[in-house]
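Yeah, one chain of the complex is gone here, protein chain that is, but the others are all in their spots.
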Amino acid sequence: MTAKEYLKSVEDVKPRVCIHGELAEDLYKHPLLQPSLNSMMLTYSVSHNPKWQTTSKLLAGEPISLWTHPYFKKEDMIRKVDLERMLGRMTGSCFQRCVGMDIISAMWATTYDVDQAKGTHYHERFQEWLKEAQAKDWAIAGAMTDVKGDRSKRPSQQPDPDMFVHVVDKNDNGIIVRGAKAHITGAALMHELFVIPTQTMIQGEQNYAVAFAVPNNAPGIIHFLGRVPSDTRRLEDTLMDTGNIDYGAGSHETLIIFDDVFVPWERVFLCGETDFSVHAVWRFASYHRENGCKAGVFDTLIGAAALLAEYNGVNNKSHIQDKISDMLIETEAIYACSIASAVLGSQHPSGICLSNPIYTSCMKNLGSKWVYDMINRAHDISGGILVTMPSEKDLRHPDMGKYVDKYLKGVAHVDTEDRMKIIRYLENLTMGPMQVEICVGAGPSQAERAVMRHIMPLEEYKDYVRKLAKIKNPKDK
Amino acid sequence: MTAKEYLKSVEDVKPRVCIHGELAEDLYKHPLLQPSLNSMMLTYSVSHNPKWQTTSKLLAGEPISLWTHPYFKKEDMIRKVDLERMLGRMTGSCFQRCVGMDIISAMWATTYDVDQAKGTHYHERFQEWLKEAQAKDWAIAGAMTDVKGDRSKRPSQQPDPDMFVHVVDKNDNGIIVRGAKAHITGAALMHELFVIPTQTMIQGEQNYAVAFAVPNNAPGIIHFLGRVPSDTRRLEDTLMDTGNIDYGAGSHETLIIFDDVFVPWERVFLCGETDFSVHAVWRFASYHRENGCKAGVFDTLIGAAALLAEYNGVNNKSHIQDKISDMLIETEAIYACSIASAVLGSQHPSGICLSNPIYTSCMKNLGSKWVYDMINRAHDISGGILVTMPSEKDLRHPDMGKYVDKYLKGVAHVDTEDRMKIIRYLENLTMGPMQVEICVGAGPSQAERAVMRHIMPLEEYKDYVRKLAKIKNPKDK
Amino acid sequence: MTAKEYLKSVEDVKPRVCIHGELAEDLYKHPLLQPSLNSMMLTYSVSHNPKWQTTSKLLAGEPISLWTHPYFKKEDMIRKVDLERMLGRMTGSCFQRCVGMDIISAMWATTYDVDQAKGTHYHERFQEWLKEAQAKDWAIAGAMTDVKGDRSKRPSQQPDPDMFVHVVDKNDNGIIVRGAKAHITGAALMHELFVIPTQTMIQGEQNYAVAFAVPNNAPGIIHFLGRVPSDTRRLEDTLMDTGNIDYGAGSHETLIIFDDVFVPWERVFLCGETDFSVHAVWRFASYHRENGCKAGVFDTLIGAAALLAEYNGVNNKSHIQDKISDMLIETEAIYACSIASAVLGSQHPSGICLSNPIYTSCMKNLGSKWVYDMINRAHDISGGILVTMPSEKDLRHPDMGKYVDKYLKGVAHVDTEDRMKIIRYLENLTMGPMQVEICVGAGPSQAERAVMRHIMPLEEYKDYVRKLAKIKNPKDK
Partner (left out) sequence: MTAKEYLKSVEDVKPRVCIHGELAEDLYKHPLLQPSLNSMMLTYSVSHNPKWQTTSKLLAGEPISLWTHPYFKKEDMIRKVDLERMLGRMTGSCFQRCVGMDIISAMWATTYDVDQAKGTHYHERFQEWLKEAQAKDWAIAGAMTDVKGDRSKRPSQQPDPDMFVHVVDKNDNGIIVRGAKAHITGAALMHELFVIPTQTMIQGEQNYAVAFAVPNNAPGIIHFLGRVPSDTRRLEDTLMDTGNIDYGAGSHETLIIFDDVFVPWERVFLCGETDFSVHAVWRFASYHRENGCKAGVFDTLIGAAALLAEYNGVNNKSHIQDKISDMLIETEAIYACSIASAVLGSQHPSGICLSNPIYTSCMKNLGSKWVYDMINRAHDISGGILVTMPSEKDLRHPDMGKYVDKYLKGVAHVDTEDRMKIIRYLENLTMGPMQVEICVGAGPSQAERAVMRHIMPLEEYKDYVRKLAKIKNPKDK
């Protein structure tokens, strides 16, 4: 689809979305969703570049965009990372399509595994759905994180059983689900929602082990738009103070309520097979931690800090240059982990290539710390003006504007307005949702520590040392 | 003065303040200034507690508040730090009075030094002004940072000579000054502005070596209110989404234009003595880097993170506890530096006690990094909900509110609304101006590195090592 | 005592010390102990400086050194910190007297508390012993850390009950103790050993709650000298390669065996009062974490790095200067914590001043990380030559020496030999025991996290936030 076709087709979906206390009437014109919509449209535009196209096995070799294409080869994963980095650079923001893309591959493998183990037919169903998704070039939200209630209790132990999405009824035609999914990226603007469990499920939690796809306008679905810092600057009558006028400093995310939503069987891809919940989660998490958008957004952060240093006349100071270098290093180290996770990925019997969770864990864990270090350096370079600069309206004021223009001037050859724009860009990028998204999106830093402890062959490492220190291996005693 | 008396007296001042493109009419009722005004009033309220009162030498022993009291003793500095920490805890914010307080002591010593060296009479003038300030219990803005233009050039080399505040004319009655001061904390709500130079001045920059005090409504003064993230949430008709309803997540700061402002000689405290510029700056900076507010605000950050962990049911997780411990450690280490800077301060011949710049530099430099580490941990603890939570209006919606209430519930014994409030507090504190204020307020991290290199007796340290390594000291060769 | 008198008096003690597989015959001439002995003697020499003297209440106002003087006032603690920093600078090393000094004050308070609670007479006994210690100006080892065996088990649960020092028999005259204490600083060269428990003891562990003093040569006591990196360079016939010829890069520490050692009642200061074990431990730990030696040793590290940078001709490079600045900042921040812990200490009813464990915990925790950062920077400045430089003997070789002299030359005005000496100093300081001593001496970093969590008023912090976020306090509901 072209961007325009996307807009046209999604305008028919019209999910119920509650925005700051009101059910949005003209959803696709709502100013708070414009940057998200622009990003979405950009993701459709770039798909027409042959570089980011591929062909579908399911559709007899028809050309499709990468967004609905499972990662069959390592190269597919590298391409995804590079597509994401490019879009990160073009939008300075989250562009919202990666979640659905990652879930497709995770579920391709998982439905296959369940079928192999249990004799079910999820994989075929899933392929049917995917075929339609590819043919219609759907925008798909991936919905994993439940609201979770009391985090010290399992899903089945919660005082309110609805704190994790679960099956409340079944019949010949399908299932009824209830619950809510939180932090769902771009969800208001998608054609479809794809739901998977949020964690391992155990015996007795069969109803919570559920994965399915529904149209975004299915009855019972309600979205609540999440607030982000400075969100309402977009409602002002001038937009320079948003910093990133077209794309904003972040996507939108919604809390999605599933108020007894019906899902027909042909769209149910896991239902009760508790052992496989964790497969869906881990695989999705690993794909998602690998994403290239972070590096792309960091590139714009570095560019902005370097540009402001130039505008201020301090770009040749060695400590500024060192800070820029360190930002470059951390960004590329994160990208290197993405590349390694793809190159050192593994082939799954279903035909899918799995990303290597070792390197996606490294990337996510380091990134969740480094994003703060990078913001620290950017602020240190830019100084207090980030939080003390007058508004665009002050600059435009017929009598007063001249003072702002005169006194916020940096080096001679740069217009004050340009300097103000770059300051706003930095303000909005570094004091908006980006840091939290990178810090805890795809799991908090402790999650990756747990993964590493789980995956890495620590006993083998002990053996190396036993050999070197000439300690008999207890297995040989 | 009581808080009410402050309000009454300041209402007569009415400086010209441009707020988002409009000259404020009813300045003291402007919603964007309410949190600042509340903080200001609180600083007057607490002054009546005998714990925070002292007596004035200039006013024959009359009781005065600490805010206009020079630091004559180390205990005065420790008291200031503790007063600030307490107010940091009470407001979760900058409360705006410390700048003026710190400038008073810096200028007490500096005017004394100039007089000693040059035979001028600044010190007496200054004392006269201070006497009035104490008697009238003025709120005083400290205005140091110039807008600076091209930072690679000195004040006298700027294409536009007005990029640093300077004297453009003199007559028998006084001086005329032009320029602008940026990032001036709380300035719209003060009775007086106290201006000092922003850096070392050299031969040929006599006009830039100028310090003075003016009433905030002096002709030629115009303020522009700085924007901060999420500032306009305060204009919404419900206030829960501001996070910190009474005090906001920061003070206000203004860009102050001095458009040919007249200052009578009796309010001029430095005028042309270039050598003494740096004294005013360094002493002020050292007092200001010592301030206790950071620790107080961090205490609320830690409290909020701990509270949300409790509301989420994860307060017993060891990695959460480790993060809280690390936050406590960094906060107390910063406070320890404040205490050391006071205790190891030095007595100046003018009767003032100077804070020790070694320890204030340590504090500032470490704090400017740690604030990001603390926010990192707070975000890691709180999770994505910080940037995806629906608005208060969604919670209050007659039909839809029930979903928000149901699904954003944490542990059973805590109301959803309370959980939402604490999340909003964290959002606003950690994605508002606080981080930048702490990072670059009182100088960027590189400034303190320079101070340390300048102060510390590196040659002496080399001597210790020469002795230990049995290397002859070159001086003895 | 003078240093010579110390040597003479301690030569009568002659404890049994096993050094690299041999019971030392001429202990005080053993080359491996010479640097320790030099440090010990230095601690006696400096005591005669009036600056480091005080008077004894117990000895009717007679002058004594600080080493046996309890901290009755905050100033005593500040003096101790400054004495230690000075000695750290003079020795570039641990000088071994602080442990005994810290234990004296910890036990002064603890024996007092036990007596108050239990009606025992430990405090009087302790004062009697201390009087003798002061009169004879004893060097006293503090022995706290037990060998601990299986750390997952309590003292009373260990398969071998001797893994913590404990009472194995009692009679009218005294007690018999068995066990071992590890990492005891300077122990081979002390007159006396002072033993306290290593941790909280609980009901059923009465025999482990034991504190006492014994002469170092009491029957049943055996020391094993611990190895440190490069220890045997001191056995070579030239000493330049030791780096720190007089004092070495660390004290010595021994493993002390108590093989059924008899202690008369008048030297027993805790025996069975399990509740008070933790008091002795925490107070000692807090005093010990406060010590000023770290800052003093870091001063020499900084001096050495700066000197080598100068010898290499790179001292003006900005990244070198930044590294030096950062080292200065971390050193002074640690020192600031020491000062704060003293100034914000508290008076104990026994007349002792307790250091504030908040700030000693900060200091220890930060120091245990920063020592590695400092070594990192020092290595980064000095380069590979630290681990590739030929030996002193190569330099002295009649034919070959000229090559070493020619090619290891740095800047023109510095002798190659001096450059080699400073490299050796850095090698030995940064790849010797210092880092481990600072990292885990006085407890590993996790211990201080636990202390902070225990001490800090987290509930009070939550209250600040509840008030700010307008959340009702549950206590008021």
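Order of writing sets the labels: A, B and C. Residues in every chain begin at 1.
Just so it is clear, contacts are C-beta pairs under 8 Å (C-beta built on N, C-alpha and C of every residue); 3 or more make two chains touch, one makes a residue touch a chain.
Quick caveat, the model's predicted, so the values are computed rather than measured.
A.B. asks: Report, in label order, the displayed chains that the undisplayed chain touches.
C.D. replies: Hidden chain, whole complex, touched shown chains: A, B, C.
A.B. asks: Sort through C:Arg89, C:Arg233, C:Arg267 or C:Lys421 and give me the one touching the missing partner chain.
C.D. replies: C:Arg233
A.B. asks: In the complete assembly, which of C:Asp82, C:Glu205 or C:Glu437 touches the absent chain?
C.D. replies: Looking across C:Asp82, C:Glu205 or C:Glu437, the contact with the absent chain belongs to C:Glu437.
A.B. asks: Could you tell me which of A:Thr185, A:Gln199 or A:Thr300 touches the chain that is not displayed?
C.D. replies: A:Thr300
A.B. asks: Even though one chain is hidden, which residues of subunit C still touch it in the full complex?
C.D. replies: Listed in rising order, the touching residues are 18, 20-23, 145, 147-153, 159-160, 162-163, 180, 182-183, 222, 224-233, 236, 241, 250, 253-255, 257, 259, 312-314, 316-317, 319, 368-369, 371-373, 375-376, 379-380, 383-394, 396-397, 400, 403-404, 406-412, 427-428, 431-433, 435-437, 439-441, 444-446, 449.
A.B. asks: Applying the definition given at the start, please give the residues of subunit B touching the unseen chain.
C.D. replies: Within subunit B, the residues that touch the unshown chain are 318-319, 322.
A.B. asks: Which residues does subunit A use to touch the chain missing from this display?
C.D. replies: Counting over the whole complex, subunit A touches the hidden chain at residues 89-92, 240, 243-247, 299-300, 302-304, 306-307, 310, 321-322, 324-326, 328-329, 332-333, 335-337, 339-341, 343-344, 358-359, 361-363, 365-366, 413, 418, 421-422, 424-425, 446, 448-450, 452-453, 456, 458, 460-472, 474.
The rule is short, and it goes like this: only the chains that are shown with their structure count from here on.
A.B. asks: Point out which chain occupies the most central position, where each centre is the mean of Cα atoms.
C.D. replies: B
A.B. asks: With chain centres taken as the means of their Cα atoms, state the distance from subunit A to subunit C in Å.
C.D. replies: 51
A.B. asks: Measuring from the mean C-alpha position of subunit A to the mean C-alpha position of subunit B, what distance in angstrom results?
C.D. replies: 38
A.B. asks: Report the inter-chain centroid distance for subunit B and subunit C in whole angstrom, where each centroid is the mean of the CA atoms.
C.D. replies: Computed from C-alpha means, the inter-chain centre distance equals 40 Å.
A.B. asks: Which residues does subunit A have that touch at least 2 chains other than itself?
C.D. replies: Where subunit A meets two or more other chains at a single residue, that happens at 319.
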